[in-house]
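Excluded from the complex is one protein chain; the other protein chains are retained at their positions.
We call the chains A, B, C, D and E, going by the order they appear; numbering starts again at 1 in every chain.
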Amino acid sequence: MPMINLKITKGESTAAQKAQVIEEMTEVLQRVMGKNPETTIVIIDEVETDNWGIGGQTVTQRRRQT
Amino acid sequence: MPMINLKITKGESTAAQKAQVIEEMTEVLQRVMGKNPETTIVIIDEVETDNWGIGGQTVTQRRRQT
Amino acid sequence: MPMINLKITKGESTAAQKAQVIEEMTEVLQRVMGKNPETTIVIIDEVETDNWGIGGQTVTQRRRQT
Amino acid sequence: MPMINLKITKGESTAAQKAQVIEEMTEVLQRVMGKNPETTIVIIDEVETDNWGIGGQTVTQRRRQT
Amino acid sequence: MPMINLKITKGESTAAQKAQVIEEMTEVLQRVMGKNPETTIVIIDEVETDNWGIGGQTVTQRRRQT
Partner (left out) sequence: MPMINLKITKGESTAAQKAQVIEEMTEVLQRVMGKNPETTIVIIDEVETDNWGIGGQTVTQRRRQT
């Protein structure tokens, strides 16, 4: 029944990587906290770099500088 | 003033269905909890089936198996 | 499999009201969108009035003025 | 380390406006609460007007009426 | 820079279990997606069983029945 919401920058992870993260995070909750994997939900939000800020700048701005 | 965030899989609900859910959920909060409908906000996130996991698998994987 | 997150001000709704809202919102998603009620999750966050702002003021401040 | 999630309607703000909001909100948390800007995260979700409800109607419906 | 939000029922996990979940989920994102662990944030919300619904009932109601 637990619920995981993961936010990452958009377009940088493949469907296979996302599937593996979902599988492994579900396993972590089962092994460490005894949570039922059948009702564990994982939702991945992929966010545009224009819409993600860190250190007061967007990720788009940060990458341009490097 | 209450705030509802609904997450569903993407592309499976029409604009009319979404409008009806917004109308009815707002009415439920008014009738049951006395919340002012004028300031009740409902935000619907539609999530790709690659980005939604349940039972340790993505919804994409689950549907392929059936 | 849908997921509803409801945010309301704290301490103003009884357990019975919360249970009724959960029941009715789950029914709305089933009837309007065909969602399976068995896997519909509803999570209610109750927020202190000091931590809820509207119109640039906390709810605590607004209520003091009335 | 604080985390800000901003939800606005989609396609109504430019990249420059979003960057400025990220910069200023990060500065507000630093100045008012002493939060380290280097680890302050801001995530902006842009939501379709069909998926945003207020007053029991979608924003799409509301705008059509005006 | 990724952000994980985990919602679980309240008072059923120890500080040690929560710390281990944080450590392992951060490691999963690093190994599978190449995310920098130094800027990976995990926030755990613990939710009262009166405030968590599944199958149209609160977890409190469900447990009473068993």
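Criterion: a residue touches a chain if its C-beta (ideal position, glycine included) is under 8 Å from a C-beta of that chain, and two chains touch if they have at least 3 such contacts.
Since this is a predicted model, take the numbers as computed values, not measurements.
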{"item": "Touch list for subunit E against the chain that is not drawn", "value": "15, 18-19, 22-23, 25-27, 37-46"}
{"item": "Positions on subunit B contacted by the hidden chain, ascending", "value": "1, 3, 39, 41, 43"}
{"item": "Sites on subunit D contacted by the missing partner chain, in the whole complex", "value": "1-9, 12-13, 17, 20-21, 24-25, 28-29, 32-33, 35, 39, 52, 54, 59"}
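Definition applied: only the chains that are shown with their structure count from here on.
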{"item": "Residues of subunit A touching at least two other chains", "value": "1, 3, 7, 25, 39, 41, 43, 45, 52, 54"}
